[in-house]
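What you see is the complex with one protein chain gone and the rest in place.
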Amino acid sequence: MTLRILLNRVKTDTLLKKNMTKFIKKEDLYKLLNSFLKDFEIIGPKQIANKGIFYEPLESIEDLYLGELFAIEPAKKFFLESSECLFHSGFLDGKATVQDAPLPDKRRIIIGLRPCEAKGLILLDKVFDSEYKDRSYINNREKSVIVGLACAKPDKSCFCTSMDGSPTGSRGMDVLLFAVEDGFIVEIYSDKGKEAFSSLGKEPDEHQNKTLSAYKQKRSELIGKNFKVPGDLSPIFESDYWDKVSFPCLSCGVCTYLCPTCHCFELVDEGRKMYRCNDGCAFSNFTLEASGWNPRPTKKERYRQRVFHKFDYFKKIFGENLCVGCGRCIRHCPVKMDISEIVSNAPSGAGK
Amino acid sequence: MIEELRNKARELLKTKQVEAVIGYQRASDGLSAIPCVIRSEEEAGRLIWDAACVYNLCGYLKDFRAKKLGIVAKACDVRAMIVLISENQLNRDDVFIIGMECCGVVDEKRARVSGRDGSDISSADKCKSCASCVPLAYDCLIKEKREKAKVSEDADKDKYEPVRKLEAKSLSEKSKSWKDEFKRCIRCYACRQVCPMCYCPRCVADQFMPVWFSKAGGIEGNFSWNVARAMHLAGRCIDCGECERACPVGIPLRDINRKIEKDIKELFGYEAGMKTDAKPFLACFDKNDPEDFIK
Amino acid sequence: MINPRTQELKNSRAESWEPKIAAFLCNWCSYAGADLAGTSRREYPPNIRIIRLPCSGRVNPLFVLKCLMDGADGVLIAGCHTGDCHYSEGNYYARRRFAILKKLFEFLGIDPRRFQMAWVSASEGDKWVKVVKELVEEIKKAGPILAKS
Partner (left out) sequence: METKNIYLPRLAEITDIKQETPDIKTFKLKLSLVYKPGQFVEFSVFGEGEAPFCISNSPTRGPGIECSVKMTGKVTQALHELNIGDTVGIRGPYGNGFPVENLKNKNILFVAGGIGLAPLRSLINYCLDRREDFKSITIVNGARSSNDLVYKDEYPIWEKAKDTRLYLTVDCQEDNWSCMVGVVPRILEQIKPVCQDSVAIVCGPPIMIKYTMPVLLKLGFCPEAIMTTLEMKMKCGMGKCGRCNIGPLYICKDGPVFSYAQVKNYVS
């Protein structure tokens, strides 16, 4: 439903009535992407030695990494940029002026997104494309074709199935690739995807179709973590559980900045340009007021805010958890805090 | 060794020598460790000790000002405490150091970025140049029962070798490679938060009159943040490597820290975290300090 | 990659570039020295922007960083000769601090010519002129800082 609304934004961009499925050889896919390079900016995961996988605009398709490892930062950064100019202010003939920051025009293909990240974009749409519409976010969304990659081997910190997702989920995707022997099975969900991918490849044969359905089933079973989020956390708002679980927290921004759904930001005026910059609830500065009063003074309140925003407040407002179970905040936490464990072990009722 | 540690914690809590013990417990993945605080004898069974106990726990001491605490500490962690004591951030009498003889910890970072679980990863870089597996100071020492790993064997190897290699590059090479590194910085401040020496109540990065490190586009802000962070650690960093480990985007922060450490050692003969009564490096001077760079 | 604000600065100066140099001067010696150069009508390049501070020991490495990152092509710190500090020992602390910073800058690929220190006493108007002349020459050779980003 949400997906449909989202894609309807641009006229040419509707969901197909029936998914198209294709098979494409690996070298053909790379050839196709190469041919896109002149009209599109192609963004994809790239392996940097000893540092891991990063999404970057690719200069050469050779750099594209479509393996099992997950990118460290989610592709969120191309939609909700870590810092983005919103407007300029200045003087013209002695009078103050304000002017919109120009929006980038180039169309782009973002390849290699995992189903969890694409779902994260759908959740971000609820915030940035709702009552108040954020034009640069929407522009970034409209200009992008999302070509996902189904997860071949979920990480041990993944828990997307507990968040109503799946390692092969199609929500938020224009196209989804499944890596199979000697190539990719391509599922096309939207006009945008059809426009880009329908010309190549062939219909998959029966064997490949079987492989695909087996693939889909098997991948979900590989997710080790499975838990149920309590329906309403508010009875335990005051519980000392939060004191206990937040103890290891360092109040750094790793979990929020690497989260595909965390979207809190601040507005900074630097040199008469207003920027929207990343911010996160873990920092004590986040809610510190000029008077010196801080409504969330310790890591307990701040960590609780993060958990409640994801698993209580957002659900109450938008009907879904603000979490896609990608496991980044668990993998990259400098002290290995595990939000899935913390949420699933949360006491029920107002226990002290 | 673990039982010995748990018994010690039980004893300390039972005899009320400490109010709590800060240590490690098993994380949810069943392999790594997560910091924990033990407040009662019954909880002491949660404590663990093995090569997964990577973190430097001294940072948590500031959550419990003026309380008597026990802390599980490796050699490198104790050096951090020594600096904290010399800077009057910590009262030696407030901590009971449970010193752990350490054979090196796993390279948690490499395990993370390569998608492995750490059990097959050799010890962290910092351990390869570690000179001692026994802490400089402790109130009790828990000895390693296993055959000692070859920690100290490599210790003679020049610790500053990587720094020298980087120094030898041309200016433009250095400029380019560091810009590439800092470009990725996401300003999550994990390096600051994880650092046992970063205890300022309000970091310069959080001040906004003026804004010292621009957050708006460009790498200037990232560059100055990373330089300022390193400068604030000059003469204080004990090379526990936590900043580099915590950095999610893999900026080689230890190279910067070690560069400063090396210069301080070579120019001023000073080494941080060796003596509790040492004056902080930048809070003292010698009339004969080198000044050949000054006109 | 470049901060848009500094990009403007860069464009405005692409044609006939003259270096901009921030100079932190101690009130008691170097500022008086620069003053002496002025009152004795000695000429030196106008690229210096002087910031007067009570002591060279007051200079925080952050000041230097902020200058360089916000578009200064060079930074000079000048203070009393060792032993002459008005506050007895401020310049000794500064000396330690900036010995480290200078080495660190070089390590991170910032041209060491961009950051310099000098001891200039109140009577050394000539030395001040010499220091500034040399500095401006060197920074001209190093080029605009932003062209390097």
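All chains are identified by letter, namely A, B and C, in their written order; residue positions are counted from 1 within each chain.
Keep in mind that, in the parts below, a contact is a pair of C-beta atoms (placed from the backbone, for glycine too) under 8 Å apart; a residue touches a chain by one contact, two chains touch by 3 or more.
Predicted model only: the values in this text are computed from it and were never measured.
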* Structure fact -> Touching the hidden chain, out of A:Ile48, A:Leu86, A:Ala152 or A:Ala179, is A:Leu86
* Structure fact -> Out of A:Gln47, A:Ser198 or A:Thr287, the sole contact with the unshown chain comes from A:Thr287
* subunit A, residues in touch with the chain not shown (by the definition above) -> 86-87, 89-90, 95-98, 100, 127-128, 131-135, 138-139, 234, 237, 263-269, 271-272, 274, 276, 279, 281, 286-291, 293, 295, 305, 308-309, 312-313, 316-317
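Here is the rule we go by: only the chains that are shown with their structure count from here on.
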* Asked: Once you find the CA centre of subunit A and the CA centre of subunit C, what distance in Å lies between them?
  -> 46
* **Centre distance in Å when subunit B and subunit C are each reduced to the mean of their C-alpha atoms** => 34
* Asked: subunit A: which residues touch two or more other chains?
  -> 85, 270-271, 273
* Overlap residues in subunit B, where contacts from two or more other chains coincide -> 214, 216-217
* In their complex, what parts of subunit B are in touch with subunit A? -> 27-29, 32-37, 55, 59-60, 63, 110, 112-115, 117, 184, 186-190, 192-194, 206, 211, 214-217, 242, 245-246, 248-250
* Asked: Hey, which residues of subunit B end up touching subunit C in the complex?
  -> 166-167, 171-179, 183, 204, 210, 212, 214, 216-221, 223-224, 227-228, 230-231, 234-235, 256, 259-260, 263-264, 267-268, 281-283, 285-287, 289-291, 293-295
* Asked: What does subunit A use to touch subunit B in their complex?
  -> 48, 50-52, 54, 68-70, 72-73, 82-83, 85, 155-157, 247-248, 250-254, 256-258, 268, 270-271, 273, 275, 277-278, 280, 283-285, 330-332, 334-338, 340-341
